[in-house]
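Up next is chain A:
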Amino acid sequence: MITTENLCVSYNGRTVLRDATIEAKPGSILGLVGPSGCGKSSFLAALNRLTEIIPGASVSGRIQFDGQDIDTAFPSSVELRRHIGMIFQKPNPFAMSIRRNLELPLREHGIHDRQHLGQICESVLRDVGLWDEVSTRLDQSALNLSGGQQQRLCIARAIAIKPQVLLMDEPCSSLDPMSAERVEQLIDSMRGQYTILIVTHNLAQARRLSDQITIFWTEDGVGRIIEQGDTETVFNETSNAIVDSYLTGRKG
Partner candidate 1 sequence: MRSDQSLTIITRALAVISAAIVLLIVLFLLRESTPALRQLGWSRFFTDASWHPLSGQFNLTPMIVATLVTSSGAIVIAAPLGIGSAVFVNFYAPRRLAAWHRRLIELLAGIPSVVFGLWGLVVLAPIIATFGGSGQNLLTATIVLGLMVLPTVALLSDTAIAALPREWIQGAAALGMGRSAIVGWIVLPGARRGIGGGIILALTRALGETMAVLMLAGNIVEMPSSLLSPGRTLNANIALELGYASAGHRSVLFVSGLMLMLVVSVIVLFVSRREGTRRDG
Partner candidate 2 sequence: MKSIIATSSLFLLCLTLVGCTSSPSTQSGSSELSGQLTLTGSSTVAPLATEIAKRFEQQHPKVRIDVQTGGSGKGIADVRLGVADIGMASRPLAADEADLTAHRIAADGVGLIVHDSNPIKELSQEQIIAIYTDKINNWKEVGGEDKEITVVHKAEGRATLEVFLKHFGIENPSVKGDVIVGENEHAVKTVAGTEGAIGYVSIGTAEADIESGVRIRLLPLDAVKANTENVASGAFPMSRPLNLVTANSPSPLASTFIQFCQSADVHDLVKSQYFVPITSESAVAK
């Protein structure tokens, strides 16, 4: 579904990620793990060109979407981001009502019919298991929701525009354990419908969720990929000593 070749990211001329080559299979969950500052988040941001709005960031290398170069498949970033959604570490609903949070991106993508908008809202809220909790207060501010609810709303907002790929940047790390578990269950239930790339620091979560796993590591301040493969294979029989000590908690 999405592949990269020799992807490099640098900020103001300082390279933070070098030669990242991955392949995310359609409908699968790809876990991205590694110690802090090894370029995982930069890698995600490069995939939906969010690096464009980060001052000083530049990206080189190749990214393909469905076998096609993303620059030719989606000349505009707007169109690209419509197909590749993103969930952030900190839930970031807009300071407006729950309903408006969901409808705004939909309207932006040309859906104006009231009834249709209502249907989509309900169905995505059901998909993320939020409908029963918020159906009576759709017009209240989204900021009044708990952290976990906010994060699920953000996921609902992202899937409302029906992307094929979802990028998740540590979606559970700022949530309390109960909410984190809810969100993790939700992500697990989305397997097969979306291609998901998830950055996480929680190795147990990565092992539970991901089909494939990619391990990043920092060398001389530059991040790069040191291991990738099917999750269970990597966890059980890696030949890389660093990876092994990282996965078993002795390093990183």
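Everything that follows uses one rule, which is that a contact is a pair of C-beta atoms (placed from the backbone, for glycine too) under 8 Å apart; a residue touches a chain by one contact, two chains touch by 3 or more; residues count from 1.
The candidates came about this way: all candidates are chains of the complex that A comes from, given by their letters.
Small disclaimer: the values here were computed from a predicted structure and weren't measured.
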Candidate from 1 or 2 that touches chain A, complex-wide: 1
Interfacial residue positions of chain A with respect to candidate 1 in the complex: 48, 50, 53, 55, 77-82, 85-86, 88, 90, 92-96, 104-105, 108-109, 154, 157-158, 161, 167
